[in-house]
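With one protein chain held back, the other chains of the complex are shown just where they sit.
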Amino acid sequence: MATTLLSIRGLTTVFHCRQGQIEAFNNVDLDIDQGQVLGLIGETGCGKSVLGMSILRLLPPNGVSRGQIIYKYRDLLGLSPQVMQRIRGAEIGLLPQNPSASLNPVLSVGQQLMEGLRLHRMIKKEKARVAAQTLLGCYGLRGFNNRYDEYPHQLSGGMKQRVLAALSITGKPSLLIADEPTKGLDGVARNQVVALLRQLTRETKMALLLITHDLKVAANLCDQIAVMYCGEIVENGPVGKVLVSPLHPYTQGLLASLPENGLHPIPDYSPGVPGDIQGCRFYPRCRYRQDKCSCQTIKNKRINETYVRCLSASEGREN
Amino acid sequence: MLLRVEKISKEYTSGIFRSRRHRVLEEVTFALAQGETLGLVGESGCGKSTLARIILGLTPPSSGKVFLLGQEVFSRGGRLKKEFFGRMQIVFQHPESALNPRMKVWDSLLEPLLLQKKNPLKEEHINRCSKLLRRVGLGEEYLCRYPHELSGGQIQRIVLAQVLSLQPDLLIADEPTSQLDVSVQAQVLRILKDIQVENNIGLLFISHDLDVVGWISDRIAVMLRGQIIEHAPAGLIRRKPLHPYTRLLLGNYSMSDSKKASRAVPRRSMELDSGIFENACVYFSDCPQAQQECRQKPWLQEVSDGHYAACWQAVRK
Partner (left out) sequence: MCILENKLAFAGMVIIAMLVILALFAPLLAPHDPYVQSLGQSLIGPCRDYPFGTDEFGRCVLSRIIYGTRISLVIGLGVTTMSTIIGVVLGMVAGFHNGRLDEIIMRVVDVFLAFPGLILALVVAGLLGPGTLNVVIALTVVGWMGYARVIRGAVLAEKEKEYIGAVQTFGAGDCYIMLRHLLPNVMTPIVVMASAGVGYVILAAAGLSFLGLGAEPPAPVWGAMLNYGKAYLQSAPHLTIFPGLAIMITVLAFNFLGDGLRDQLDPRMKNLHFR
């Protein structure tokens, strides 16, 4: 039995705005084991990226988190900013969303890697240079030693993402949070990023929180899948269960909208800000809805290894 | 044939003193029948969006011709002839810039009609707009909204309504759903397909997602570095891809077969400028099966019935 690396309990993040509080997500429970790959899937605006930023405590000034984020027996929310600064990068790495905006355009790729290495591993310049070249070689830019002296604008989107991946693990973190690493990449480049992430997690025994809206990427990489809808985790279980025989109607709808499954859309749109919806947040779009769904708070139900937030979910029901 | 594209090439020159030529498109040729859907697949930067802009007359080609219903669409200066205005329409990739941010939905909806002088009476305006909106599954309440108050999926629907109002002969969809979520993508694509079938429009669907293209298209053309390298009916190309690059694209894992991804050949130097091998096959520097003969550029040849490929080895088989 693997030990739990990160355990999130009752985490709620709100943003204070002129119009009052806006809730990003509500009462999230998540566990990541050592070396596990957890996929957090959901659609635009469901709060999945904010969850990643909340774990790293990198929210904008008006964002406030409540609850517990236990990482290696410490509550991250209780730590001082200085301690948190040390944890970022060295313990929990981040692979950011936008590869072109996340690299410094006036430094060469190698220099940026070296900088990261020297900061995290406290090694000398020459050693760092060798280590940076090794990293570049291992993680994607194989066979191109000259890439070391190239600048970000000379690389394609997929290559930048790979450089960023190499950068994000320079501190040898035990958990990497990858926020939409395949966004904006086309098929072949996406494959390479997926292959790279798989290689990373296998070789370094690092845990990965993969935030994505791409179900295929999630299916390929993850051990465990958590599905987020409108600021709530609606289903959480092993990949073989969640993406093969999903229990929550939203997950079923997502899978049915894939082109290879016939492109059957979920009716209507997801509400922008959940606000004060009572009961099930998927109620207005759900095809199994009953009157009782809309008036009571839905509790997590355990069916086999899957937690699902739906009253009518049961073992036998499939779409 | 509704649309015939003949040997379209596009080159850009850069540099003031030592001008270098960049070839974006190389003698692209294909045809499209009325009511048919041709899927154009390729990676970003392969020239597929440039091709779309050229067909629409937004960018003049360096050479080549485009025919719509047998008539050439460009005048001598490479611009679109007047009589073809409004007959070819496009849905673009980015919903956030698809509508003028300072115009309300209903102004945007009416604009093509007013420009084409197909303007009905003033009283009919609202009627007409709400009819269009209903056709794409939106209610009348959206008429007075601004684009920034709408989601990406809603904007793409409004663009479809705009396009629909002109009843074009040809519609080009340039990655219309690549910025949308899966469930919204399904909604938009279904509406697009319905509209196309209903109005018997020829559709050129551009995307990098083979699954989506496979669902919507009758035929698929694969593009690599400005050239079409394989062209076949949708079912055939997915069952029996001939070009090694198509096989690489198809090797993109699917949900059911997660092992495939690891088998996909990592590309060695897709980014490498292929300028060294001026006359070689476009895929020469990356092809796992490259032979001596591939230093000579292959052309698109019919291998079996309706299945074209530009690869020496595919042809020999």
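The letters A and B name the chains in turn, as written, and every chain counts its residues from 1.
Rule of thumb we're sticking to: a contact is a pair of C-beta atoms (placed from the backbone, for glycine too) under 8 Å apart; a residue touches a chain by one contact, two chains touch by 3 or more.
Just so you know, these numbers come straight off a predicted model, no measurement behind them.
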Among B:Arg4, B:His94 or B:Arg135, contact with the omitted chain is made only by B:His94
Hidden partner chain, residues of subunit B it touches: 53, 56-58, 82, 85-86, 88-90, 92-94, 97-102, 111-112, 115-116, 148, 159, 162, 166
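Just so we're on the same page, only the chains that are shown with their structure count from here on.
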Contacts from subunit B onto subunit A in the complex sit at residues 43-45, 151-154, 181-187, 189-190, 208-212, 214-215, 248-249, 251-255, 258, 261-262, 264, 266-271
Footprint of subunit B on subunit A - complex, ascending: 43-44, 143-144, 155-157, 159, 186-192, 194-195, 198, 213, 215-216, 219-220, 243, 253-254, 256-260, 263-266, 269, 272
